[in-house]
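Have a look at the structure that comes next, please.
Chains shown are a subset, placed as in the full complex.
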Amino acid sequence: MNALTAANGVSGAAARRWAGDGASRIPFWAYTDPEIYRRELERFFYGRGHWCYVALEAELPNAGDYKLSRVGERSVIVVRARDGGFHVVENRCTHRGVRFCQTPRGNARAFVCPYHQWTYKLNGDLAGLPFRHGVKKGDEVQGGMPADFDPRQHGLTKLKVETYHGLVFASFDPAALPLAEYFGPAVTPWLDRIFKGRKLTILGTNRQRIPGNWKLMMENIKDPYHPGLLHTWFVTFGLWRADQQSRMVMDDAGRHAVMISQRNQGGEAKAVTEGVTSFKKDMTLHDPRLLDVVVEPWWNGPTVTMITLFPSVIIQQQVNSLSTRHILPAGPDSFDFVWTHFGFADDSAEMTRRRLRQANLFGPAGFVSADDGEVIEFSQAGFRQAGAGETVCELDGRGVAPTPHMVTETLIRGMYAYWRKVMEL
Amino acid sequence: MRPAPIPLTVLESQYRVDQFNAAYGDCLDRGDYDAWIAMFAEDCLYKVVPRENFDAGLPLATMALEGQGMLKDRVYGITNTLFHGPYYQRHVIGAARVLADDGATIEAGANYAVFRTKPGSVSEVYNVGRYLDVFVRQAGELKLKQRLCVFDSELILNSLIYPI
């Protein structure tokens, strides 16, 4: 009953045997099995040298500013320290386990758990607790914590924190390598291109709950094959299609990637539009302001860069629209997806308006991204209904390597090659 | 003590706004998007805004359309370019509060609940919030100069395809 079992998300060693090596065929149980999912949390989100995105520096300008964020399924508090740095602590009281912080954003001088008022410094240290030394009644002392109670053993779980040009990352693994090494030299230049030396302005947030496995979103942004086929706007207006100048970049491990491309004039082009039902030959916008693209000096060519920083975040530049897309896994078959759109402090009012107009392309209602959420939902539905089965990611072969074009599924294979190694499957 | 009677002009504005909202929900629920576009002024603003952005004064919306041209582009997206699983919408809208009415322009607000039903599944609470509106009178009819749909349901159930 293993196949069936796997298909139904129930575990068992047999259900998790990945036939053959290579990573061009992904078994459905990799998306549905709860035990696999728990191992993913443990190994990718809660340690083993992995870093997760938690915030943008610009969200927390002042000392004491905090926001609730998530690493995997764990609620964490990201707080700006007095010295301008950041602390990231798990949102769970060490006394009796209360997830004590409930206000999504605020400013705090200390964290007080409401249940018994245990109080923590912004860095997570236990600052004090009521009646630790008991209560004096006459000359006897009633109650109190044992003599050997050591507050240093009862601070909040502290995560390792690093920022990279305004991006705040955290890790449960104290031994995690420096962030730049984690990203690797193939990827960092593309982060630098957007963030280095720039002050960000937060434009706002969009949130969606997508009933699919979290990896499907990573796949989606490592999949240059689909945009010119699923998204009418991309193929019709030449924002992303196979006849553009493109590059697929990944780090040595194959876990992070950048899809880079340069728009063209769109319109008909046998090789990429013939028989493509999503291509709309005569389509034009009633209001061109939706796509009033203005080249920014820092682009240096590429009009779009889609950066996947495994396992937790996507950084997107699509013409004038900029955003981080944070993945919050919630069980094997669902994740929450948080978009934070931003601009730069020196943007003109026109540029800000432009970024906001182009934001209509993205997010849960976006002209070229609402349908990504839909196909992810329906992919999960397909895995769930099937018995044993596997996806086929063999465009451009079965190997893993960067490519100078977008007619490939190599980045997906790269991610699963890495996944198999870490998951030991 | 009984107060001064309500001026008929007040009842009239109230009537028009409530009827407008009833018609608005009806045409969206029937998927009559051309009728929906026609309920806006040529030069209009339509936004679907997460309450957290609205409250924080952040400009980002989930949908932000300026002028009937963009409304048309959205409708084309719904009907021709955006792949999505189809669903029913059902609007239930409370009585509007008319906050200002200078005879030409009416400012008003109303709470709404939109329920989503996908084929073969149960009805869900999809999007609840408040319309913040500016109406203009044109040829004796109201048109939306501005409608902000400020919604509580910030965690959208995957995607938001049709207007709210």
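Chains here go by letter, A and B, matching the order in which they are written, and residues are numbered from 1 within each.
Basically, contacts are C-beta pairs under 8 Å (C-beta built on N, C-alpha and C of every residue); 3 or more make two chains touch, one makes a residue touch a chain.
In this text, all values refer to a predicted model and were calculated from it rather than measured experimentally.
Asks: Which formula, in the displayed labels, matches the entire complex?
Replies: Overall formula of the complex, using the displayed labels: A x3, B x3.
Rule of thumb we're sticking to: only the chains that are shown with their structure count from here on.
Asks: How big is the gap, in whole Å, between where the Cα atoms of subunit A centre and where those of subunit B centre?
Replies: Roughly 32 Å separates the two chain centres.
Asks: Along subunit B, where are the residues that touch subunit A in the complex?
Replies: Interface residues on subunit B, with respect to subunit A: 48, 50, 52-53, 56, 58-70, 72-73, 76-77, 80-85, 154-161.
Asks: Show me the residue ranges of subunit A that touch subunit B in the complex, using the header's touch definition.
Replies: Touching subunit B from subunit A are residues 104, 202-211, 230-233, 278, 280, 283, 285-287, 289-290, 336, 341, 352, 356-357, 359-360, 363-365, 367, 370-371, 373-375, 377-378.
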